[in-house]
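Of the protein chains in this complex, one is absent; all others appear in place.
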Amino acid sequence: MLSFLNDYSEGAHPRVLQALNETNLESTVGYGQDEYCEMAADRLREVFACPEADVHFLVGGTQTNLVAAAAFLRPWEAIVAAESGHVAVHETGAIEATGHKVYVMPNENGKLTPAAVRRAVGDHRTGVEEHMVLPRMVYVSDSTEFGTIYTRAELQALRDVCRELGLLLYLDGARIAAALTAEGNDLKPEDFAQLCDAFYVGGTKNAMLFGEALIIVNDDLKPFVRNVIKQRGAMMAKGRMLGVQFEALFRDDLWLETARHANAMAQKLAQGLKDLGAELYMASPTNQIFPIFPNRVVEALRADFRFDFIAPAEGDRSVIRFCTSWATPEENVDALLRAVKEQLSRN
Amino acid sequence: MLSFLNDYSEGAHPRVLQALNETNLESTVGYGQDEYCEMAADRLREVFACPEADVHFLVGGTQTNLVAAAAFLRPWEAIVAAESGHVAVHETGAIEATGHKVYVMPNENGKLTPAAVRRAVGDHRTGVEEHMVLPRMVYVSDSTEFGTIYTRAELQALRDVCRELGLLLYLDGARIAAALTAEGNDLKPEDFAQLCDAFYVGGTKNAMLFGEALIIVNDDLKPFVRNVIKQRGAMMAKGRMLGVQFEALFRDDLWLETARHANAMAQKLAQGLKDLGAELYMASPTNQIFPIFPNRVVEALRADFRFDFIAPAEGDRSVIRFCTSWATPEENVDALLRAVKEQLSRN
Amino acid sequence: MLSFLNDYSEGAHPRVLQALNETNLESTVGYGQDEYCEMAADRLREVFACPEADVHFLVGGTQTNLVAAAAFLRPWEAIVAAESGHVAVHETGAIEATGHKVYVMPNENGKLTPAAVRRAVGDHRTGVEEHMVLPRMVYVSDSTEFGTIYTRAELQALRDVCRELGLLLYLDGARIAAALTAEGNDLKPEDFAQLCDAFYVGGTKNAMLFGEALIIVNDDLKPFVRNVIKQRGAMMAKGRMLGVQFEALFRDDLWLETARHANAMAQKLAQGLKDLGAELYMASPTNQIFPIFPNRVVEALRADFRFDFIAPAEGDRSVIRFCTSWATPEENVDALLRAVKEQLSRN
Partner (left out) sequence: MLSFLNDYSEGAHPRVLQALNETNLESTVGYGQDEYCEMAADRLREVFACPEADVHFLVGGTQTNLVAAAAFLRPWEAIVAAESGHVAVHETGAIEATGHKVYVMPNENGKLTPAAVRRAVGDHRTGVEEHMVLPRMVYVSDSTEFGTIYTRAELQALRDVCRELGLLLYLDGARIAAALTAEGNDLKPEDFAQLCDAFYVGGTKNAMLFGEALIIVNDDLKPFVRNVIKQRGAMMAKGRMLGVQFEALFRDDLWLETARHANAMAQKLAQGLKDLGAELYMASPTNQIFPIFPNRVVEALRADFRFDFIAPAEGDRSVIRFCTSWATPEENVDALLRAVKEQLSRN
């Protein structure tokens, strides 16, 4: 059974695991206040060119998003997100469980547009504001749930509309490395720090055992975040695990290398599928691709491959997702392409 | 300045106020455990033909809705509502502040359809249920935010889809009397008790100083609701105020008389506007009507009349709302029609 | 059955009710933005000598307290209260339901002391602050749950310790009028505004049908409180009811007159009981007194009187509470004294 199910099917990149092995018996203070976390935070501040930023290491993405909501928002403030946004769809109402509404807008290619943000705010500035939530934080992810990426101009435009309307811009970077290494990307690491009030850099989906780094650039958002992290059960006792892993992942730019491989595998797969005449639901330059196959093909592929079902499509077809990772062997891609070819040829 | 702003611009119907005056110096126990609340609850159980129902008296609609959410739902459960639903739009995220998501669907004439409910549930039964909220309670209001009403068949169909999908049906009856007395209505009071798991009967918008009666039919939802009411700051010390008012409002079916008057005034206005060639955004048989006027007319009317702005419309026009109540004098309707006629004639 | 159960057994003072009657058919805007609320707010700002304060009218005390917690605190911040404080004991966890801890300390005569506040803060400043809640708001009530009152020096000392330790001082004035008119009181209305960051003035327990006025003096606490009020279901549609009542209650200092009567009745009762040799659990100069009676007497009194059981006491005795109000007739006090005398003489 070959897995194209997600980018967290395997453990950590060997160099990340090696760092855990090497430091295993060292004795350090807990709760992320050790020197490894400090080194990793410094390295992230350097890579993202935000020397004054606060960096917090967390275990997972939903956790990071809910900590951000709890720490950054007041009770009457809401998040604006694409209707496909992770916080809107796939977190079991984690944001609402902190008391905040997620107000959703249609996406364009998985992305939130400045026009949508403007409309979302307009929907709530109608003269009866106190009867409505106050949109306060814009949530975007790069790459998006559909594997698409923001251009620098797009992110700048979101920044501009946020500034104009008094909104915070928060970016979920669970797959930020996939975005940064994608064909067509023109964002640099430092752009995220310049354009966002806060964002997180994903490790779980990019070759760490687990770990996300929340980077807070806006000074107003910095105080008491560790208290929220503890309150939400998100503070690791052996917090150095996060620092050790991030330090290893960012040494010699391993984080980009792992992401580049994942992207390359997915793009080889995408090209191969297109060559076979398969339709893609949305063009994605990163490590998630979304072919539309006849249901018959989908079922047949399940015998040997793991992948996600996304949605039914017209004509007895389905949109599915193939997701690659730093660990996806090229031969698995080849095997999948062969299998698809065989199935499609049976038409 | 004549008000068509809402149906809570005045105090109480004189007979309701009279009851408060007459009982004012009596000494009773507090927190709604007095005999007036008991009498009123009995009367409501009789009118709605649900002798076994629990009846709780609350102060306002948002409060009632949030108590229902807190009492009836578990943390991972969500409400399904029309995107125009009061809980979705006009309660400053009150439901989310109890930790629950409101999942919105497009409305048809302000109403939620069984197909929309089915789609909402389908959106969350995708094989990754534990990553998504669980739709559990369907929220509808009758009359709706647009003044439209459900037919018996429509409410029955919602009941059926709820039963099939394991959902609770909750009806916000802030304007239930307006619905029951509207032309075209074929629902009877007892239908609400038969079709809903819980619903509330509005007093604030129907001639009481304040007050809503939450009627819980489904036995599973009955325990500990008073605890939630107290916890949410919704339990009146002098709770008998609610019983006294409801008892007065339901004596000799005053509640229907007041609603009939409100409807009649709005319908006279609607007919008058149509006679003047004005367009209505949505046909409503109750006490809220939604004309579309040139902005010039809207502005001119503001000099002498209070009303709500709803939304911009095409061609330099706006949708506004005229709302009538038990207290709206017919001469105010006449005055408004004259003013509209004059303004429209200036075209 | 004569009631000494609480100070909210009757309706409103006739002059308060009269004001509701007189204004009943007037048409005003809703949600407390009418001229009556404005007048009442102005009057309260005048009486409490805080011309810059924000004044919000709410329905009940628990509601007011939970709105204050939700509006004034960040998620990791806690309230410090006496273990007998209303927020700690009698609100079904309303504060916790907004996500905040109430940290309790022993009381002295029902009162919180600066030493207790200092100790509470010390308990949380131990070098692991982020693992503990941050005490942020001190909750006191005047009069207290035991009917006792703060002296000016005591409240000043709490103010001082709060300033020193970076805490907000919030005063629950459900019975502030009883405190202000008690023998031994040396606080003036303006002192509350000078010493507290926010406080509320109770109407429900002092001759209004319902209503509390939240007065916010500290500028930092003012923004967005109306949003919280709406979100917590605490905004009355016919909000003017609150303004009308407060305006009537504060006209010609009726609020002090009603409280003075309540106090006088309780103190007559206390003196009478002492004359009969009865023991009082705690000396209270306000409208709540706490005799300790043999259980036999308690039971016998229940035949004709309503009152609260507080706690068992040594020697087959019980602490009970007699509570008087603006509406307690002197003959009821006399009747109660006669009954107690008769019961005690049966010893």
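Note that the chains take the letters A, B and C in the order they are written out, and that residue 1 is the start of every chain.
Criterion: a contact is a pair of C-beta atoms (placed from the backbone, for glycine too) under 8 Å apart; a residue touches a chain by one contact, two chains touch by 3 or more.
Just so it is clear, the model here is predicted, and its values are computed rather than measured.
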| For the chain left off this view, which of C:W76, C:F192, C:F224 or C:W255 is in contact with it? | C:W76
| task | Using the definition of touch stated at the top, determine which of B:Q231, B:T324 or B:Q343 touches the missing chain. | result | B:Q231
| task | Check the options A:F210, A:F246 or A:F322 and report the residue that touches the missing chain. | result | A:F210
| message | I'm checking contacts with the chain that's been left out. Which of A:V67, A:A116 or A:A182 qualifies? | response | A:V67
| request: Tell me which residue among A:G93, A:G147, A:G243 or A:P285 touches the hidden chain in the full complex. | output: A:G93
| task | Considering the whole complex rather than only what is displayed, give the residues of chain C touching the chain that is not shown. | result | 75-76, 78, 89-93, 96-97, 99-102, 126-128, 130-133, 309
| task | Name every residue on chain B in touch with the hidden partner chain. | result | 70-71, 74-76, 98-99, 129-131, 134, 224, 226-231, 235
| task | Could I get the residues of chain A that touch the absent chain, sorted low to high? | result | 2-3, 5-6, 8-12, 14, 17, 20-21, 23-30, 59-67, 70, 91-94, 97, 204-205, 209-210, 227-228, 230-238, 241, 306, 327
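Here is the rule we use: only the chains that are shown with their structure count from here on.
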| remark: dist(centroid_CA(chain B), centroid_CA(chain C)) in Å evaluates to 34
| message | Rounded to a whole Å, what is the gap between the Cα centroids of chain A and chain C? | response | 50
| remark: For the pair chain A and chain B, the C-alpha centroid-to-centroid distance in angstrom is 41
| task | Would you mind listing the residues of chain A that make contact with two or more other chains? | result | 75-76, 99, 130-131
